[in-house]
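Removed: one protein chain of the complex. Kept in place: all other protein chains.
Note that the chains take the letters A and B in the order they are written out, and that residue 1 is the start of every chain.
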Amino acid sequence: MLGKGILKGLAETARNFFGSYVSKERLTTVQYPEERLPQVEAARSFPFLVYDGPDWHAGMRCVACQICEKECPPKCIFIEKSKDKKPDAVGKPQAYPAVFNIDISVCMSCQICVEVCPFNAIKMDVEYDLPTDDRFGGLLLDKQQLSKSNEYYNAIHPTEAATVDAAFAEERAKVEAKAKAAADAKAAAPVAPATQAQPIGGESR
Amino acid sequence: MIHTLDQIFVLAKLWLLGYFPVGAQPLASAILSVIPILIAFPLLFAITTWLERKGLGRMQNRYGPNRTGPFGLLQPIADAIKSLTKEDIVPLTADHLVHFLAPLVLVAAAFLAYAVLPIGRNMVLVNMNAGVLFFFAIGSTVELSVFMAGWSSRSKYSLLGAMRAVAQMISYEVPMVLATIVIIMQAGSLSTVTIVEKQAGYTGIFPHWFVFTPWGFVGFVLFMIAATAESNRSPFDLPEGESEIIAGYYIEYSGFKFALFFLGEYLGMFATSGLAITLFLGGWSAPFSFLTWIPSYAWFFAKLLALIGAFIWIRGTLPRLRMDQLMNLAWQYILPMALINMLVAGVWHFMPLGPFRWLVCTALLAVPCVLLGHALKRKKKFQVRTYQFVE
Partner (left out) sequence: MTVTFLILAILTVAGTAAAMGLRNAVHCVLALTVGFAGVAALYLQLDAQFVGFTQIMVYVGAVAILAVFAIMMTHSPTAVRLPAYSSQWVWGGIVAAAVFLVLAWAICSSSASTQALPPQPYIDVQQIGDALMHRYVLPLEIMGLLLTAALIGAVVIAMDRKEETK
């Protein structure tokens, strides 16, 4: 009641006022859009499709298995499977999505599509600056708008992308080893009857 | 040269007056004196809104407005355009005439109060013999406008806000007048010009301001607290607090009438600050005797800006007082202190000069202050909080 508390409060406010001109911790405002807060790795906004290599269509990892479409809670993903096949991320010929639309005005960023995708084809983006003035289709992203490169994925989620890339490298190595073994077996098989047919000529092998 | 700079507005007015015919000169003189007040104080209002937003922002660890113009300096203009172009909504069941008149009465009363403030040497609008009495008479008409605003909106929130506001204003008028009586006792006159002239001397380099005496200092503090409550300013802004009662008595006002209410409130704040400067801080006189070459009106506005800064500082620091805390403060703490202050001023007058009377008067003021504070603190018994559904 004597005013001591008031004087302490006034001193604190004065320190805030004068400190805001000299130190950053007394003025924590980030002036959007000129400055932005530092990017956090575990942030997520809306999904995007990952592609490897330079061509976004040829390198697309998605094989249109439609698991994410079925698991999406607000049903914002629409997929149409293609009739023909193309080689997927590990080389096997698979179908690919002819149409892949996500309505990001409906998407609730729950990340279930990412969690269930067996092919590491769909991942969460971190971009939040997505306003548009087109009321009727501006927030409906199609296959091309959703495709972003693996380098971009590495840039926004480094540790996650490193794990995914390591898994892919392992799989590719396995596939390659299998192919090499098959190729070796195929190369070895026709030579053997030839050596048996001419036993005197092929002993040097 | 210094004298010319000091009296430049008076000389300009006299020069302009020469262009009028002799018969019209009294009227022209009155109008020419009023126009600078009508220009300067709304301009000061615009600057104060900018200062307040930037100052409060910095105190709250954020920038104030900084997008409109450099450092947000064009923000008052943006606010003015916004308030002029907003739709003027009046409730259907509202009392249209009273609803329209309430902001006008407020602004008219607020402007009238500047008539007795001496802004510089020879620069008072009307040198009334009962100047301070005039000021308080006009101040008491502001409550009427508050009531008119609250009643005419025919809304429960506004009526409640108006009742609270009027009760608060009446309660704090008494200590304000009592704090002023001390000055009147010492100066011996109700005229503001005489009061400022009594404070214009210097001993060595220190001025004779009334705030540098024990009773003057306590009177100044009490007057400033009462002035903060009179203009409904934080921490006494319960009647208009946005988080308490929406906007209190001007909830049903929009557009320019709302802006007029703000103008009236801030003008009232400047007027009471101006009176505090006149009574306690020496009016237009300089703080040190070697600074008298700076013009008198510059000192008045410098002191006014300092007091406005103090208002903003207090607003940024203190939480809002609840209604009963507000009333308790007025009647149980400030009023007794104002009465004791009057007693001490009388003691000061009759004691011989010297350090002994400083000691006696300071002790006579400090002891009741501390005792009252402790007595009021002890009345509240803080209970230990118990929760019913928590183990």
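The working rule: a contact is a pair of C-beta atoms (placed from the backbone, for glycine too) under 8 Å apart; a residue touches a chain by one contact, two chains touch by 3 or more.
As the structure is a computational prediction, the values presented were derived from the model and not from experiment.
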**Study point:** Chains in view that touch the one left out, judged over the entire complex
**Key:** B
Exercise for review: Would you indicate which residue among B:F134, B:F280 or B:W348 is in contact with the undisplayed chain?
Suggested key: B:F134
Study note, to complete from the structure: Given B:M148, B:M176 or B:L307, the residue that touches the chain left out of view is B:M148
Exercise for review: Could you please point out the chain B residues that touch the chain left off the display?
Suggested key: 95, 97-98, 128-130, 133-134, 136-141, 143-144, 147-148, 151, 154, 159, 162-163, 166, 170, 173, 188-190
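Here is the rule we go by: only the chains that are shown with their structure count from here on.
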Review point. Where on chain B is chain A touching in the complex?
Key: 55, 58-63, 313-314, 316-318, 333, 369-370, 372-374, 376-377
Point to revise | Touching residues on chain A, where the partner in the complex is chain B | key: 1-2, 6, 9-10, 12-14, 16-17, 20-21, 26-29, 31
